[in-house]
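The other protein chains are all here in position, but one chain of the complex has been omitted.
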Amino acid sequence: MKAAPFAYHDPRSVEEALHLLATLENARLLAGGQSLMPMLNMRVAFPDHLIDLNRVEGLAGVTAEGGALRIGAMTRQRDIEESPLVRAHLPLMSEALTHVGHRQTRNRGTIGGSLCNLDPSAELVAVATALDAVLEVQGPSGARDLSIHELPLGFMTPSLAPEEMLTAIRIPLPPAGHGAAFEEFARRHGDYAITSAAAVLVLEGGRIARASLTLGGVGAGPLRLRSAEAALAGQAPSEALLREAAAACGSIDAMSDPQAPAWYRRRLAATLARRALTAAASRATTPARQGGLA
Amino acid sequence: MDGLSPRPGEDARTLAAGPGRVVGRAVTRIEDLPLVRGEGLFAADVNFPRQLHMRVVRAEIAHGRIVSVDAEAARAMPGVVAVWTAADVADIPLIPFRATKVRGLEPYCQPVLARDRVRYVGEPVAVVLADDAYRAEDAAETVMVELEELPVVLDAAAPPGEFAPGHDTEPTVVRKEYGDIDAAFRSAHAVVELELSVGRHSGVPLETRGAIARYDAAHDVLELHGTAKKQHWNRDEIARLLGRPPQGVHLFEGHVGGGFGVRGELYPEDLLVCAAALRLRRPIKWIEDRREHLVATNHSRQQSHRIRAAVDAEGRLLGIDDVFFHDQGAYVRTHGARVADLAAGMLPGPYRLPAYRVAGHFRLTNKTPAATYRAPGRYETTFVRERLMDAIAARLEIDPVEIRRRNLVATAEMPHARPLDALGTDVVLDSGDYEGLLDKALARFGWDAMHKELAARRAAGECVGAGLAFFVEKSGLGPSDGVRVTVDATGAVEVVSGAASVGQGVETALAQICAEALGVDYSSIRVVRGRTDRIEFGNGAHASRVTVMSGSATWQASLAVREMALECAAQLLQLSPAELTISEGVVTRADGLAGPSLTLAEIARGRGPNSPAMRGQTPGLTAERWFWSDHMAYPYGVHLAQIRIDAGTGGVTVERYLVANDIGRAINPMLVEGQIVGGLAQGLGGALLEEFRYDPSGQPLSTTLADYLIPTIAEMPEVDVLIAEDAPSPLNPLGVKGAGEGGTNGAGACIASAVDDALRRPGAITSLPLLPAHLRALLVEAP
């Protein structure tokens, strides 16, 4: 299980990387390598050129910019998990990261690598979707912003042109006091989830001002449950309400395999969505929150 | 006194009960130091100058006729020395199997490279030999294998298909029967019938296989490194298949990264590296990669049973009638029909059973060949038998513990002979206090109090339950094992054994036994195993035989050396041997009075070949002893589990687990506990996670460790181990029974029982492994 030969490129700047990407045939970007390296070793990926982003300057780090957090594409998952800024402002991402592989793989794995690999069950893709992330993409013709919702083209296929690369993601900050929770089910600790759910609730005056509910692992990309979100908005977060909103997962289109048929994924989704919503509601703090939820 | 011939009455000396100076104590292992320092010698760590690397081209479809194999491009690749297909190795016969009573399996054995058909994905079709492992893999990619697809057989219970013209896919049916089974069913108060199945899983050791062959022309010896388990049998067969005398072939065992039954069998790759080393006159190294391992190394376990029990009104067994289908995969390998035979022979377990009939259909399918995996035939049949006992309990509304009590063979009935055989020996349960151990286990687990607690948790909405499974293991397969113990001129002690180590602590256990008998420090004893150049015969490490067989031989050889040393010392010190003892390698007066002493080193020097006193005698402070056994020793035990099901996901969490295991005598309780907990992890894996799955065309779906799910620490429950020594084996001087397989044996059965209990649906679980989706479906259907 040894990789097929390739030419190795080690750019130091984004410009250099973009130039290589634009000029080399059958080239692939190497980020943290936690998904690409197994594919190379197993010879299911055969790039002629590998462009290693690990020494490119300026692609890593978490910064607060305006009302958003900006996370460089090459920021290690472990650094995001431990970032005080992320912990303070994006607790959903901190929580979800503890489910991404293992602490050891998070030492290498990057957020950009995870988003571009676009595994249907990837936690970070679901979280970015739940938080309406904006992707900063650079290509030969300059930079553009891409909504996370437009990233998945198909199964493990991001909507980036072959000569484009992701350089950072920006996540608008949910208001202080919002409640968020991430739930997933995998047969074994640290594995990709069969299904996951990410919930964000913003309360105002004891009612849900804004809700975000996202499922991972049910289709090629994450699924935002817009109708359930709309049904939650303006309501007091009672247990019955949250249960009903989660029950909407029972009618989604879900993918199927012998170990996890579609009906099972739907039931899992409903369970996990209910748990995520309930936890999010209990974590949301507003002055109007009276008594809260059990 | 020559160290070779036992004296009359010598084998009668048995190890005294209770902890000894070293035996029975939880001492640290002598194996560990190089392993924690990164100085081990595993297969991939073996290198020779000028070596070539072998890469195997494997079949990519499950069944097909080979139209052509085009290796021209590969032969032209840089670094490639040779590419072989079946035509290049046509002179190597099919890989044989070890003798069993089952006949007629020869046509179903595997060639080293596929001849006219491929029969499973992963079957070796060609090999590339190149100067570098990466380049060998590059070249292997270019070998074009043209195949014409043939229909696949994937279900062993479906009607047999064609293996080859004139041979169908059912090479044999293993039948055993005693008592009047028809009368049992005629007179039954109730008949309980179940259909049950166990999934395909296997040992999957963390080190993949490896084989490094080297032809030493200077000495005309073919060496094979990276071997395990059965060196002497493998040496003999390699020699025979390659047309050499066994003396011109030597197998070497380094460190072994887990065996569990699958490693150390004779596989195609072993013969290919040997043949290549002989022909190309260069060392040949082959290291299996993980994806290869999951399709090439023996699978195990897959069986489906249709079992019926006849019981009386009190739930006592009158008879069991079982028909099962054993999914052997594509070829008969070195075990022959052994797993099916063991399943048939061991199914009755701990219960009194007046009549029994079993028919085991040994079927070939287009999947990776199967053979033994830790507790072979017992993990499967304990699941089947204990499911049956739970079903009988439910049918007659008798408590599951009580139903077992009523049927357990009583201590007064030991030894308990069954008119059955397993592994070619008659099944005679040698000793045991089954009910006594059950009581101890229930008390230790707090069974009754736990049920109250579980009831309260259920009332609060939790889905929790508990279950149990009783098992009988077998161990100490004979017929023989020899050990030579030698004290050299510096006083260093060496134990040379025909056994092997698969990483389970063999060296420490044998060193403890030797130290106990001889009166030396165990930690400085050198234990040699797995090397055909150091001892002429051996039966290896499998079937939990080493501590019983090699341990007994070590005991006897060490006692013989002790006696020899005492007699020499007695002459020199002018005392009788009975007045002397040995401690820390020094012979002193046994009564503790001051007096002259002699070290074992001095005695060994005195017995040197040039010592005048040794004229006419075989020199050396050394003895070789052989231990023989016609019967196996039967350890037994009980598994108890408390589990929780997440009703929302169908996920099972094992909260608490107890394995109680009577192994007659624990040479090292720490190692025994390690065996049991480690064995349990594998048993739980087979119950909850691990499965080799295939798609409808026979493509394997579990080809990475991300798909074949081995438990991590996060999946392991808190495990309590109760090691019992209530029933020492009367069959060997140490009283020991094997400890390697009891932790695995009952796990599938126990988890199934506990899950039934949590679901409040007796009999709900009929197959392993348990899939969360399936449990979720059962929960939906729940009343």
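Odds and ends about this structure:
The letters A and B name the chains in turn, as written, and every chain counts its residues from 1.
The rule is simple: a contact is a pair of C-beta atoms (placed from the backbone, for glycine too) under 8 Å apart; a residue touches a chain by one contact, two chains touch by 3 or more.
In this text, contacts and distances are computed from a predicted model.
A chain of the complex is left out here; the name its UniProt entry carries, from "AAA family ATPase", "(2Fe-2S)-binding protein", "ABC transporter permease" or "Chemotaxis protein CheA", is "(2Fe-2S)-binding protein". Touch, as defined at the top, links the missing chain to these shown chains in the whole complex: A, B.
For the chain left out of this panel, the touching residue among B:69, B:671 or B:723 is B:671.
Of the listed positions B:31, B:88, B:691 or B:741, the one in contact with the omitted chain in the full complex is B:31.
The omitted chain makes contact with just one of the residues A:103, A:144 or A:226: A:103. Among A:34, A:138, A:167 or A:195, only A:34 touches the chain left out of the display. For chain A, the residues touching the absent chain in the complete assembly are 1-8, 10, 33-34, 37-38, 40-42, 48, 50, 52, 54, 78, 98, 101-105, 107-108, 189-190. Residues 28-29, 31-33, 35-40, 42, 44-45, 134, 203-208, 255-260, 289-290, 502-505, 670-671, 673-674, 677-682, 704-706, 710, 712-714, 716, 719, 743 of chain B touch the missing chain (whole complex, contact as defined above).
Simple rule for what comes next: only the chains that are shown with their structure count from here on.
With each centre defined as the average position of its C-alpha atoms, the distance from chain A to chain B rounds to 45 Å.
Those residues of chain A lying in contact with chain B across their complex are 1-5, 38, 42-43, 185, 187-192, 194, 258-261, 264, 267-268, 271-272, 274-275.
Listing the residues of chain B that touch chain A in their complex gives 133-134, 137-138, 141, 289-291, 646, 648-651, 688-689, 693, 704, 706, 709, 711-712, 714-715, 771-773, 776-777, 780.
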